[in-house]
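The complex is shown incomplete by one protein chain, all other protein chains being positioned as in the whole.
Every chain is named by a letter (A, B and C) in the order it is written, and numbering of its residues begins at 1.
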Amino acid sequence: MNVQIKLSVSTLHLQDCVDWVMAPETGGIDVFVGTVRNATRGRAVIRLEFEAYEKMAVSEMEKIAQQALAKWPVQKILIHHRTGGLQIGEIPVIIAVAAAHRDAAFDACRYIIDTLKQTVPIWKKEIFEDGEVWVAAHP
Amino acid sequence: MNVQIKLSVSTLHLQDCVDWVMAPETGGIDVFVGTVRNATRGRAVIRLEFEAYEKMAVSEMEKIAQQALAKWPVQKILIHHRTGGLQIGEIPVIIAVAAAHRDAAFDACRYIIDTLKQTVPIWKKEIFEDGEVWVAAHP
Amino acid sequence: MKINILAFGIAKDIFGASTVDVELVNDATVSNLKYLLEKQHPRLKKLATYMVAVNNEYALDGDTIHERDEIAIIPPVSGG
Partner (left out) sequence: MKINILAFGIAKDIFGASTVDVELVNDATVSNLKYLLEKQHPRLKKLATYMVAVNNEYALDGDTIHERDEIAIIPPVSGG
């Protein structure tokens, strides 16, 4: 299998992700690591909550990975995404793409995170000291 | 300091690299991990040797990092490069770029590896079963 | 037919529950469902946008809904 998709309530492990995509014929790996920023438009964020429509989220991530495999000469694709509560500095998402040549790895990795943010049914709630907001819900 | 440059004869550690660039105001990290491929133009590679003009290599990597900081809104940049002998699957280079927003991290990371491969005085020798070649030396 | 609708993110807050039941005629469309839901929960219309998923796939307004389909309301996603 050259695609690994995971939704997880526990900490994501960067080294495991990169080890999984690495193969003897790999020349370069591009990795995107999302992190929980401490502020949104100047307002301090205390923590985040991620909710997923799990079955559909996994199938949409799988679709994106297959699209990337079809568009670029890449070898292996891994997408791990957290659900539940995350503190500042924790990692909501890791995307790792291995390829023989780095251009394909960069292009595919960026396509995957851009598309994931548009189509995968996962929702992020930012919790502030004085309230909370579902990100992107309102215009 | 928002830039860390290192040439090292020992194993590079991905998690340490990403931990170093991560900060509370970081929203995304792009990481490029080079790996030693097992073949070049169909010819089996046994291992690689990296040689560096160390002082100049560090100063050229520092220049590239400063150029990237000037061109994109990125927060921290790390470039670690190996020297000496590497086996298949080992990691010659790790570049990690942290930014508030991911586009800058992707653009800067790709610029850094592309420029590093053009200007930093480091040389790679591929060792085959029946010979060895300094990569890119001849037309 | 009675259809049980799954709600996520802000849609769950709007419905005040993670699922709502809706009574639809056979061969109702996604568009019919949205009309009904928006009548019962006008705050849906305040969202930047929202989609309906039928059996874990994004559905178009003209797609029809059948008994035992798994229907979900997908407010603007914000993963990553």
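In this text, contacts are C-beta pairs under 8 Å (C-beta built on N, C-alpha and C of every residue); 3 or more make two chains touch, one makes a residue touch a chain.
Just so it is clear, the structure is predicted and the values come from calculations on it, not from any experiment.
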Shown chains that the omitted chain touches within the full complex: B
Selected residue (touches chain absent from view) among B:Ile5, B:Met22, B:Ala52 or B:Ala65: B:Ala52
Missing-chain contacts mapped onto chain B: 34, 50-53, 55-57, 59, 81, 92-93, 113, 116-125, 134-139
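Just so we're on the same page, only the chains that are shown with their structure count from here on.
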Joint neighbours of chain C and chain B, given as chain labels: A
Per-chain Cα centre nearest the global Cα centre, belonging to chain: A
Cα-centroid distance, chain B relative to chain C, in whole angstrom: 48
Touching two or more other chains - residues of chain A: 34, 113
Where chain C touches two or more other chains, by residue: none
